[in-house]
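Omission of a single protein chain aside, the complex is shown with its protein chains in their original locations.
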Amino acid sequence: MNLTIFPWMIAVPLGASPLVYLAGRLFRPSWVRGLALFALLLSWIPFVLIFTGQGMQLSFNVETIGLQADGISLLLAAVTLALGTVVVLFSGPYMAGEVGEEKYYAMLLAMIGFMIGLGCAKDLFNFWMWFEAMAVSSYLLVAFYREVPASLEAGVKYLVQSAVGSVFVLLGIALVLGNTGSLDMDEIRSATGTLPQSGLALAGAFFVIGFGVKVALVPLHTWLPDAHSQAPSGISAMLSGVVIEAGLIAMLRALSTLGILSVSWGMLFLGFGTLNMLFGNLMALQQTQVKRMLAYSSLSHIGYMLLGIGFALSDGQQAGAQGAAFHLFNHMLMKGLAFLAAGAFMFALFHQNQVQRSLEVKDLAGAARKYPLAALTFSIALLALGGLPPLAGFMSKWQIFVAGFQSGNGWLMGLVIFAALNSVLSLAYYAPVVNMMYRQKMGDAIEQGKSIPLAMNISLVLLALSIVVIGLWPSLMNWLTEPAGQAILSAFGQ
Amino acid sequence: MTAILVSLVIGIPWIGALILWRTSDEAPRLQHTLAVAFSIAAGLSSLALLPYATSNTVIDIPMGSVFGNLTFTPDGLAVTLTIIACVIGSLAVIFSVDYMKGEAQLSRYYAFVLLFIGAMAGLVLSGSILFMFFFWEITALCSYALISFYNDDPKAVAGGIKALIITQVGGVGLLAGALITYATLGSYQISDLINNTESMPANLLGLIAFGFLLAAAAKSAQFPFHTWLPDAMEAPTPISALIHAATMVNAGVYLLARFYPAFVHVPGWALSVTIVGLISALITAFMALTATDLKRALAYSTVSQLGYMVYAIGVGGFFASQFHLLSHAVFKALLFLAAGAVIHAAGTRDMRRMGALGRQMPFVRNVFILGALALMGLPILNGFWSKELILEMGLTHGPLWAYVGMLLVAGMTAFYTLRMTWLVFFGKAREALHVHETGIAMKISLGLLAIGTFTTWLLAGPFSHMLQQTLVFHSVTELTTLELVEEILFTPATYGALAVVTLGLGIFWLGRKQAAVGKEARFDILSRESFGFEWLNRQVTSLTLQAGSALQKTQTGKLNWNVMGILGALLAVLAFLLWSA
Amino acid sequence: MIESVCYLLLGMGAAFCAYRAMISNHLLPSTLYLACVSALASITLYMLGAQEVAVIELSVGAGLVTVLLVYAISVVGEDNLDPSSIIPKPLAFVLVSTIAILAASMVYPLLTSVNGAEQVPLAQVLWKERALDVWVQVALIFSGVMGVLGLLSEKEQKNRSHEEVIPSVELEKEVHV
Partner (left out) sequence: MTLDPLNAVLIGVILLLAVGFYGLLITRNLIKIVLVLQILVKAVVIALVLAGKASGQPGLGQSIAATVIVADTIVAVVALALAVQVRIRFGTLDLSKISSLRG
């Protein structure tokens, strides 16, 4: 049997996107929610088939351009589909009645399709196309509240900085094309070994910077706190839980074609990882707005992933790559949950009361008394982000740490200690939020809050349960993270 | 059977925690009942574990990839500490029935207490360093949640976060040790580490040893991390008794004791442990001399007594340290709970406002005195035997200067304990506090603990027998209780120590007029500032916050600067590539 | 050699126009200078043998983009532009020129060999060999159209009261370790 099923993972959400839009325009707007959810559930079928079916063909060519499903693609697909499904479920009540609701779902589906495509692309330029399409589809989503100045401002920064990044990526592609005469990643990889390095090093630098904007490497991160805090909460979850990770995967893919320099890239990742962790935590410590704090904490979590990949590339530690993949998955769960829970509070406290403002930490005082479920799930997300057992974040951080110590290199061990201290530092801003929610005295905002709809609660519970289960049984995700880790290492020729 | 019991000891409190979390705060009676039921069930299953103590691993679940195996080894050491955690835990819960009556959010309170009991049992029963760390972190979380229980009070919130951050910073030492173990041996098993110390590179073993010392010092509030425990006294008093006196703070001592055979030959380790114990015991005893807050005074004395245990491990007195741990858990829990009864009745923690309360609450006074006598180390209470054993070990195996220091601490302990008792229960009533005798639940807990103070020392023989039978790596000489009594009674050191204790008592008695008023002494500021360590903590905090607000300026919000960041990073990457090529 | 000089002149001309576009104090002249850059770029492309791309660049880059810019400017109106910059100009200049020199030094030696390869018709490459790019591009255009519709549609959003919250400094910080 030689079925090529995996492109349907890309085709279904992409195809559903205009349909959802049309359905919203022509029929009732409320249909779009169900339709979008249905489309995403449908996209799970090819994904599941890949893992259960045998003899499935995992590459697919449109003339000269190939698509391929390897460990990295499947990781990205899993992350995207999982959070996408939950976010669509969550957005049902959250976005109900907004002007442009149908565009929201259309773009969300398109973005999901583009990201899965990005993970599968084998041709360097085609890869950029997916990347750019993902960016274009997310601009509207970030600036969705176009009557709110701050949201527009965030959109502008996001757009311009992404565009600058994409210019760098294109320059890198031009350099690679000029040097190797090919755009197919495998061909490039086999050709780069024999070439003089400096041009390719420049291409690599362009890739790091170009994709780095999306990954939010410090100091390319400046768009992130704005965009993540101003977007509708479902989109914040997607941006933080999937989009920046997609950027990271894109960066790895592009850099891996220049494999000869992988040790240098590894060191670079370690450097950026260190910077990201420290900067993200110190900035998050200063925040009073919940979503902005979460946005900064994304920076520090990207730092952990970079650290894991750095260990893998500079020292050949598979545990590092696998840990990074694991943390990527867990971060999707944890940060997705955190943003969605924050969104649920914003919905109940503000949107339902026709108020549009940002959620401050102090608004959450006493939240647990009125919203026990949302407060509990939010606490789980925050504590997991802080790396407390028995939650998922602890396990993936641990795996990354193991890689650092297995290297036996004093510097790398020092970095692990630094990362662990950063985890402690991060508790200094996660714990007070949890504490605030469990206060006895309710704040005004909570007093006036309306109820949280069932669909939102279901999505929160789904994510929270996954976090706890994975925390207690970390090898549960090995089927996903192990191939991804191997794929990362083998792509870099380690 | 053993496996089932081990699962029960951890599982019952955790299931109880889940159930209690879901109970409604509208039904406090149900909450109290459930909490008491679950904690007693946990206590009983821990006691049932006693005859099954074994050096074998009874549960072994492979976790896959880099997480090693989840193992539980209920040897004598682990079982003893499990029993301490579960039994004192259930007594604290029973005490809470009266103490927490009418408090809001009891579901959160009891859920965390039960979660803590299970985690503490898991911590000591775990045979894998990774999972030891796992439970270690959960106990820290529970401790944080319970210190900040009255979270409308900023002091409680600040105390909680301080405890969390400081113990977590120390926890990094344990984390590093676990990681080094796995990286060099491919296993997290404690037995593998102790078995392979010879084959490990000396520098790595040293790192593990000192990493664990760091973790232990932070958890047991030893020097230089002793600042968090006094601030943790914002917790409800049963929590102070359970977590911050009888169980969690023992985790550090347990860690040192557990790994003692692995690290004893690491150069400088034993001496460092001795010094840490000595300094902690000395400075906190000093701080307790002038303390005016009843719970803080008890907290200082806790650190001081933990210092004794750490010191005992440093001088090789493994059994003595664990014996004192047992005694201390009992008498300190008693003292804390009795203090809780006083505070609950008097509505204040300030000893300067108390006085002559003994007439109104004779029962509490009597049990408090029992606890105090044990703390001073007077015969024939349990504190006497264990403290004398430690001092004897110190004299025969440790450096003399350290012994002299510890002897001094014994005198100071007698002084501040008597001062405390005097200020609260005797002398003149300084304020008209309307106190009342305690409720029945409180009396049950207090009574049981009071009985413990003059009976647990009788267990020395069986205890040493069990340790000797089930510990593979520690060399414990079996010693019957009678032998212990003989050994202590016929050592001249005992009388020296008793003389110092009497001296301490005498000095207080002579100066009781001054001391009893609780006047601000000149060195009071030193105590309140923990000899400058509070200042250090503040500096670290403010530096971190300052760094944060300095960095905030980099987020200008202006697009041009953002693009500048991108180009600057490009320049840095190019420079790096040119440099590395 | 003459070819090289032509290219150099074109490049410098384009850079000059770009510079003028950037420093002009009014938006409309800037737009016209951009069209000039586009035209010069088209000539360069044409000389490089990319006739079709040159046409696309001329029609889309010089034509469509200019029209769009002019339209946008007509909507927002001419602002009085502030010629001063947020970032000190010398700093910007030094940074950009350092990067340019470093990058040029890394890339320069690579372009010495030129293969006169046979030209496959662009249509063949674009529409057949790289059909997947075109498909993605269609989806991208759809996304872009959605974006513009979403941002500019006339309908007003739900009525909400705006309470812009300025992050308050006096919020009690819970970190007093």
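Think of it as A, B and C in the order they're written, each chain with its own count starting at 1.
We adopt the following convention: a residue touches a chain if its C-beta (ideal position, glycine included) is under 8 Å from a C-beta of that chain, and two chains touch if they have at least 3 such contacts.
All values derive from a computational prediction rather than experimental measurement.
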Visible partners of the omitted chain are A, B, C
Omitted-chain footprint on chain A covers residues 125, 129, 132-133, 135-136, 139-140, 143, 146-150, 152-157, 159-160, 163-164, 166-167, 170-171, 173-175, 177-183, 225-226, 229-230, 286
Chain C positions in touch with the non-displayed chain are 1, 3-8, 10-12, 14-15, 18-19, 21-22, 27, 30-31, 34, 37-38, 41, 44-45, 48-50, 52-53, 56-57, 60-61, 64-65, 68-69, 72-73, 75-77, 79, 81-82, 85-87, 89, 92-93, 95-97, 99-100, 103-104, 107-108, 110-115, 117, 119-122, 124-126, 129-130, 133-134, 137, 140-141, 143-144, 147-148, 151-152, 164, 167
Chain B residues touching the omitted chain (full complex):
552-553, 555-560, 563-564, 567
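FYI, only the chains that are shown with their structure count from here on.
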Comparing A-C with B-C, the one with more C-beta contacts is A-C
Give, as an integer number of Å, the spacing between the C-alpha centres of chain B and chain A.
41
Need the CA-centroid distance for the pair chain A / chain C, whole Å please.
27
So the centre of each chain is just the mean of its C-alpha atoms; given that, what is the distance between chain B and chain C in Å?
64
Return the residues of chain C touching two or more other chains; collapse runs of consecutive numbers into ranges.
103, 106, 172, 174-175, 177
Residues of chain B that touch two or more other chains sit at 157, 161, 165, 545, 561, 568, 570, 574
Can you check the complex and tell me which residues of chain C touch chain A?
103, 105-107, 109-111, 128-133, 135-137, 139-140, 142-144, 146-147, 149-151, 153, 155-165, 167-168, 171-172, 174-175, 177
Which of the residues in chain A come into contact with chain B in the complex?
153, 156-157, 160-161, 164-165, 168, 197-198, 201-202, 204-206, 208-209, 212-213, 217, 219-223, 225-226, 261, 264, 267-268, 271, 279, 282-283, 285-286, 319, 322-323, 368, 383, 388-390, 394-395, 398-399, 401-402, 404-406, 408, 413, 416-417, 420-421, 423-425, 427-428, 431-432, 435-436, 438-441, 473-475, 478, 482
How about chain C: which of its residues touch chain B in the complex?
85-87, 92, 95-96, 98-99, 102-103, 106, 172-177
